[in-house]
Structure formats: structure tokens, C-alpha cells
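Note that one protein chain of the assembly has been removed; the remaining protein chains are unaltered in position.
What follows is chain A.
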């Protein structure tokens, strides 16, 4: 067992974990952060994407011990009470989700994408979300949503 200290969605945790414990299982099974799902076993699908010190990672491919001393943001930590993150709002308005299973990872990857490129072209969005698979939407509305969110974030940016 190894002791780790992490900050998840603004709350500090200290836990003893097996070195082999995957971050996604730590988040889900130990912290009850079930908003982050698992879709594959080969790192392809991106359903488990979270932000680790501000950058998107596939949490199925990170050991919990590697996240020691890190700040983690999951889908459950991106919006405060009552207000949604512009990306969340845009996903709703553009019908960019159906079963909702890829959505948490897709939103987290989009938030990271928009940090690097606040005004992405359609092609840039497709390229930036290539690590996130979706079986329901055919991606079209996801692209629309990310570009809509980008526009709204630029308008409201200080």
C-alpha cells in the first residue's frame, strides 16, 4: 500500500492504495466519483478522460499513485451549483449526447481542447477529440457544441 494525497474536484483526499490501482477505479470505487465511466481496456475510447493538473488524461491509463500530489478535475467538478460550464450547456443545446456514456470524457477533453485553441475550426475539433469515441451521436452535434461553447466562452471571457 502506498499513501497518496490528491485533490479531486476541490476536495483533498489522503488514501492508502495498491500501486496497481488505476486512477479511474480509485475515482469510481474509492471516492464514489462514478461520473467518470470505463468504455474499453486498451486506452482507445477516452470515456474515462479527466483533467490531471489541468491537462486531459485517460484515467484508465494512469495509476492512482502517479496522481499523488496532483489536482484532478472530473465531470462532477467542472460546474458549481446551479450553473453549468459553457461546454456542458452547449452539449445540451446542440443535442450532443444520447446515452450519455461518452459525455463526461468528451466534455473534459473539449475543455482541454478549448484551452489550447479558443476558436477551433471544425477540423480542429474533430482532430482534438479523436481520442474520444462515441457510438450514439455520429460526432456532428458534438462538433457543433464545442464550437458553440467556444463562441460563448470568447464572448464572456474577461
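Points worth noting:
By definition in this document, a contact is a pair of C-beta atoms (placed from the backbone, for glycine too) under 8 Å apart; a residue touches a chain by one contact, two chains touch by 3 or more; residues count from 1.
Note that contacts and distances are computed from a predicted model.
Looking at the choices "NADP oxidoreductase", "NADPH-dependent glutamate synthase, homotetrameric", "Na(+)/H(+) antiporter subunit C" or "Carbon-monoxide dehydrogenase large subunit", the name in the UniProt record of the chain not drawn here is "Carbon-monoxide dehydrogenase large subunit". Note on the undisplayed chain: of the listed residues A:3, A:92 or A:154, the one touching it is A:92.
Across A:4, A:23, A:47 or A:72, the residue that sits in touch with the chain not pictured is A:47. Listed by residue number, the positions of chain A touching the unshown chain are 18, 20-21, 25, 28-29, 32-42, 44-45, 47, 74-76, 79, 84, 88, 91-93, 95, 97-104, 107, 122, 125-127, 129-143.
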